[in-house]
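With one protein chain held back, the other chains of the complex are shown just where they sit.
A and B label the chains in the order they appear, each numbered from 1.
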């Protein structure tokens, strides 16, 4: 399996370590650390295809905490844990969403006695999701330092209010596979644009994750949205700085057409305006159901003004040779399929449907790589061992 | 363990393969294929008793999707997956029951990236359950063909609107064990009869599964129900054709007594009339709760006309030497135990209680055998390997 040894060689070459480091935002990781995750993900994927077992835990738990509904991330997390030999235990709160002091500290320890990884999704409350994850992390530090926990479980951000790193890293791996290499992405134009949806309140973390990550690879990242649908200012700033550093660019426009112009990649996706999410967070906290209803109504009315922000064949024709790669984190609001008017026309989606499925298919491996690099100080060494062990995943 | 080698020999002798074939209806399988499932189930059961580990997956998921409540099938599926080394991940929809296009296609792929088996129960909507499973299967074919999925997960029907193969096959294995052999079933009379229940809307798949399967083994299958409680015509036809081919018979009568007369086996169980299930499906789809209430009322009133369709000692005395084997898929509506008037008298049920538990005890192995034969092209070979490995399931 020379291909595998080559990949493991690349893991080794990164010289990076994410040992015991939580994965919150991609922009807090070095290029080498990101490269490490990508290479480990590729290696795990190839080992799976070669039927080599990558079970490196004989027991141990991976705790998931979904503070928002989820099917695909839930499954991706389950795939990843299972691939490494960890058993998923779901932490089902059914309680107030807002964390307060003592509870978080205590609960974080109680669910961690024999736990290796905690995956958290908390994306509904602006200013709260990332804060919550950090709080959990500090509680784990405290418990480990004081001898409560025999190990300090690693945290994987499965989507917060700021970033969605398992999504953006899977998206990046997809791009690398489509365009052939990381280097090939340099100078490519990606249009991360708002798109119309008949629902409201979708989190900002996907577009933020994309502009925060793709700007690091020398891409020309264009963010497009109708006036009033801006993202968190801090992330906009990160994207700008990234672009400068990487030799790419980061532009913001208010026209979908302009963004699509000569784009190599388009990522049309709906999200709620920043200030609406702020209001919504406040109302959810105060359980102001009247206010929420009115907000929804006002938002949908406002959304409706931008119904033409749809990824149609016409708009696709504006892209480079009319052949840009269409991306989506799924599920997409597909016009006349899943809704009357949506983010994307049915024929465009159908053309790229398989591509979007493949894009999603990288996520289990990205999550597994985040788990793996968090637990092993010498990931290349452990991968070597797994290859050497040569245990079949499925008996033959 | 000569007994085990003998059993594996029988697996080999079937010459059959269910590799990569979904298991939807028993009547779409050849006699050899059914034999294969039975023999693998027996082998796995014996290996369990001998404390030989049959874990043949070092990792991998078995996804379950229960579109209807379930305890025993849920546990049987969990037992089966665990026995082979697969981890169960439940796909919990809490969404509309009616599948539509894009969603099914996409979801089927999203839950399958590292999945070996998908078990589905969808028995509430006439004309919908089997259709849904086929749709999932086509989506998986599509995903596998297009390189989205590294493997094409197998589907096991855990009960649809038409057949309940894990039940009927477990029932068959029970009969083989009680009567000594498959051959001994030839000429035996089995009475699959409707019975009174104070509830309505029970699926037709159990009686359909029984008449569709038992008619293949030269049995005299008598189906009995009060006028108006007929089954799906297509399955009735299948049963008739099976009987002709196998040298058995298939008769329909409208009297429980007549069915019980000289029967070797009785299977009294309530179900809803075909046309009621059709109306109900329509109403559920239209969320017509008023209509549903009225339908329930009318049905229960109609049911009440047949309260005498109860499996009593008197009726049991009509069977061959008064000693027919009583069967039930459980839970039974037991008169004066779980309800006032039900399907079976308390003393009759008590006499056969342990038998019905044993009957249920075959299901985990039948499901495991369906999983196993779907994933391995050479089941006898893999079983041989497992015996040779000689790993204890529980340390000693």
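By definition in this document, a contact is a pair of C-beta atoms (placed from the backbone, for glycine too) under 8 Å apart; a residue touches a chain by one contact, two chains touch by 3 or more.
Here the structure is a predicted model, which is why all the values come from computation and not from measurement.
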{"item": "Touching the absent chain when the full complex is considered, from A:46, A:148 or A:354", "value": "A:148"}
{"item": "Residue in contact with the excluded chain [from B:6, B:30, B:71 or B:254]", "value": "B:71"}
{"item": "Sole residue of B:287, B:323 or B:395 that reaches the chain not shown, by the stated touch rule", "value": "B:395"}
{"item": "Residues of subunit A in contact with the chain not shown", "value": "56-61, 87, 89, 91, 101-103, 106-107, 109-111, 113-116, 143, 146-150, 375-376, 382, 385-386"}
{"item": "In subunit B, positions touching the absent partner", "value": "48-49, 53-55, 71-72, 75-76, 78-79, 82-83, 85, 87-88, 330-331, 334, 337-338, 354, 357-358, 360-361, 364, 391-396"}
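What we mean here is this: only the chains that are shown with their structure count from here on.
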{"item": "Centroid spacing, where centroids are CA-atom means, of subunit A and subunit B in whole angstrom", "value": "41"}
